[in-house]
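Note that this complex is displayed minus one protein chain, with the remaining chains in position.
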Amino acid sequence: MRDVQSGPAQVALPIDRVGVKNLRLPLLVRDRVNGNQHTVADVDIGADLPAHFKGTHMSRFVEALDSWSEDLDYKSVQRLLNDVRARLEAERAFVTFRFPFFLAKQAPATGSPAIMSYDCRLTGEIGPEDNGRPRFLLQVDVPVMTVCPCSKAISDEGAHSQRALVRIQARFAGFTWLEELVDIADAAGSSPVYTLLKREDEKFVTESAFANPTFVEDVVRSVAQALAAHPQTTWFRVEVESFESIHNHSAFAVIEQRIERA
Amino acid sequence: MRDVQSGPAQVALPIDRVGVKNLRLPLLVRDRVNGNQHTVADVDIGADLPAHFKGTHMSRFVEALDSWSEDLDYKSVQRLLNDVRARLEAERAFVTFRFPFFLAKQAPATGSPAIMSYDCRLTGEIGPEDNGRPRFLLQVDVPVMTVCPCSKAISDEGAHSQRALVRIQARFAGFTWLEELVDIADAAGSSPVYTLLKREDEKFVTESAFANPTFVEDVVRSVAQALAAHPQTTWFRVEVESFESIHNHSAFAVIEQRIERA
Amino acid sequence: MRDVQSGPAQVALPIDRVGVKNLRLPLLVRDRVNGNQHTVADVDIGADLPAHFKGTHMSRFVEALDSWSEDLDYKSVQRLLNDVRARLEAERAFVTFRFPFFLAKQAPATGSPAIMSYDCRLTGEIGPEDNGRPRFLLQVDVPVMTVCPCSKAISDEGAHSQRALVRIQARFAGFTWLEELVDIADAAGSSPVYTLLKREDEKFVTESAFANPTFVEDVVRSVAQALAAHPQTTWFRVEVESFESIHNHSAFAVIEQRIERA
Partner (left out) sequence: MRDVQSGPAQVALPIDRVGVKNLRLPLLVRDRVNGNQHTVADVDIGADLPAHFKGTHMSRFVEALDSWSEDLDYKSVQRLLNDVRARLEAERAFVTFRFPFFLAKQAPATGSPAIMSYDCRLTGEIGPEDNGRPRFLLQVDVPVMTVCPCSKAISDEGAHSQRALVRIQARFAGFTWLEELVDIADAAGSSPVYTLLKREDEKFVTESAFANPTFVEDVVRSVAQALAAHPQTTWFRVEVESFESIHNHSAFAVIEQRIERA
């Protein structure tokens, strides 16, 4: 049967990335308390393509994922990327997993536990310059609460508050738990948010958030400061988006930083 | 050239609705202040199909929309629906327009004007039982602010607030402005939301919202009461969804009601 | 501490549904081959509220879900709904789970297996008229391939094809596997779609789809016929949406039917 893909390209340009997108799979993810947890992922996976090949063999990406079928950690992603390079005869490979990550979180006054979920993304990439050690990029979205400092200062009573989303993207020199990034974001808003709050907890959250008003500018700076102080970070980008309760639009702030490590 | 669509169906079942979806068009919509306004719409349009025809001529829906090309009002939608019935030799026709609607709104203290936008939807339907007079369903999404009455009552200071969305769907016996529905929703939350608020306005909104705390239950009941009192309503459904600032999930409430008019 | 929710409502209207939305949870779902499977769900859960209560105790819905924490089947949802009614002192309760469902599917020529995922939704409702036996509504989205019969008939060579989505919603008199609904949809298009196709499989799919061209009207009628013939169906609604490859809009068709069972 003809192998059209291996024929010559009409336009002889190298392609940076070619692959498949939005494949959904069950996934096991490592977790600090239970060892690992079941979740589901949307996966993008690809490789580069030299100028002289007409096409990639797309089914090989699916075969690589299928024969991988293991839990998500740095070692297993390294194996997957090397497998993709071998199957596709490619110099570069990458993979991105987007998945919800679950954490039990205790209410601040009663201690009642309930499950929170966080949208996460892990990207691994490898090329000839990486000496077999892939580069990783971790992303986590953490909802927090913000109370507006301006509204509090100028009003006789009250202050508007809202849900805000802290998106952390970071590269690390060594292993880092997703949970550490959630903790950093949780500490930066006016208050963390919770799945289950009894009346005592709601009182606690309201009062402590009111005592600690934050602009998106304050939140993005606190997260940036904590990430810069983290022993493993080599690069990060933080974006905070606040779904303003007095407007129908968002306020946002972004800090991106590279950190040189000796 | 063969007309496959007019051939016999393999499975001789009548089809309730067949047509095209997600056609995007520029649109003129009537507006109380300026007469009309330019916006854009996503359109679904369709008809019924008797059991004995294999298929519909989908291009005729596009032709009907194309030759319509006028501003959106009750008369013009009536013409469009009758045109669809004629072109498709159908008993029933329907069309749905989804579009943003713009309103200039003044800040509550300084009076500074700025544009708000509201997601709207108009559906028109006609069948043999309608005697040539289509039935209409109007939908509008109005963001408002809610301050939590429980949080305010139990906390020493402050109260959590958030953006909430009021979705009104309604049928009317006679012409009704979209603006009337926006006004009804705006009056039901702890405060309306605005695009532009100067410091004096932010103080005003914060204090008046704090003085008027509302659960989603309060908001949905106020809107329901106002819609039931509106002289033209024959049916409505209201859903209020509050994007809780202390949780990562929403609270919601729904009331649906038919109103008999003599 | 004050219980504001139990106080009197300002507007004494009963509320049809009040509750929480978009809570994300890990979930176990029953599956025909493996017994059960791990997935994740977005959950909406609620109850009715009489005219005289100001508000619902939203945290009780979260507690009900939390203490439920079991696998999704008819018995467990029944327990959950009754628990919600008891905790909230409500007459009616409902819950909706939206989740991806995974099935291993073999390629049609080589038999190579790979995982497909299907968006599903299960809604359970109970009220005083149900004698303790909840009503269920099952929804599944099945992607299929359609080859256009008109394009094939009028063209010297080829025919345009595209991905289409079959959305089945149905109520049943007794237990029905999600897998049965996937099979019904898969049999109705020009061809099923697959996650992994080797060259021999791609040849098979192309040729068998080309030999079996289908309009959205054909697909919706085939699915309707199969659902009406299913021994357990009491009601269904099928919508097929075809993401036309020659247009930037979709074609769609809908059939809804109630089936009387003696």
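So that you can tell them apart, the chains are marked A, B and C in the order they are listed, and the count of residues begins at 1 in each.
Going forward, a residue touches a chain if its C-beta (ideal position, glycine included) is under 8 Å from a C-beta of that chain, and two chains touch if they have at least 3 such contacts.
Only a predicted model underlies this, so the values are computations on that prediction, with no experimental measurement involved.
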Full-complex touch with the removed chain, picking from B:S76, B:S117, B:T176 or B:Q257, is B:S117
Return the single residue from C:T96, C:Q169 or C:T195 that touches the missing chain. C:T195
Which one, C:V20, C:L65, C:L122 or C:A209, makes contact with the chain that was left out? C:A209
Contacting the left-out chain in the complete assembly, out of A:R2, A:R133 or A:R258: A:R2
Even though one chain is not shown, chain C touches it at residues 116-117, 143, 145-148, 150-151, 154-163, 191, 193-195, 197, 199, 202-203, 205-207, 209-211, 243-249
Which residue numbers on chain B touch the omitted chain? 1, 3, 23-26, 37-40, 59, 62-63, 66, 100, 102, 114-115, 117, 195-200, 203
In the full complex, which residues of chain A touch the absent chain? 1-2, 4-5, 9-11, 13-23, 44, 46, 49, 54-56, 58, 149-150, 153-154, 215-218, 220-222, 224-225, 241, 247, 249-256
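Note that in this section only the chains that are shown with their structure count from here on.
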Two copies, chain A and chain B, superposed on Cα atoms differ by a rotation in degrees, nearest 5, of 180
Which one of the chains is farthest from chain B, going by Cα centres? A
By Cα-centroid distance to the whole-protein Cα centroid, the innermost chain is C
Between chain B and chain C, tell me the centre distance in angstrom, where each centre is the average of that chain's C-alpha atoms. 25
Please work out the Cα centroid separation of chain A and chain B, and write it as a whole number of Å. 35
At what distance in angstrom does the C-alpha mean of chain C lie from that of chain A? 29
Would you mind listing the residues of chain B that make contact with two or more other chains? 150, 154, 247, 249
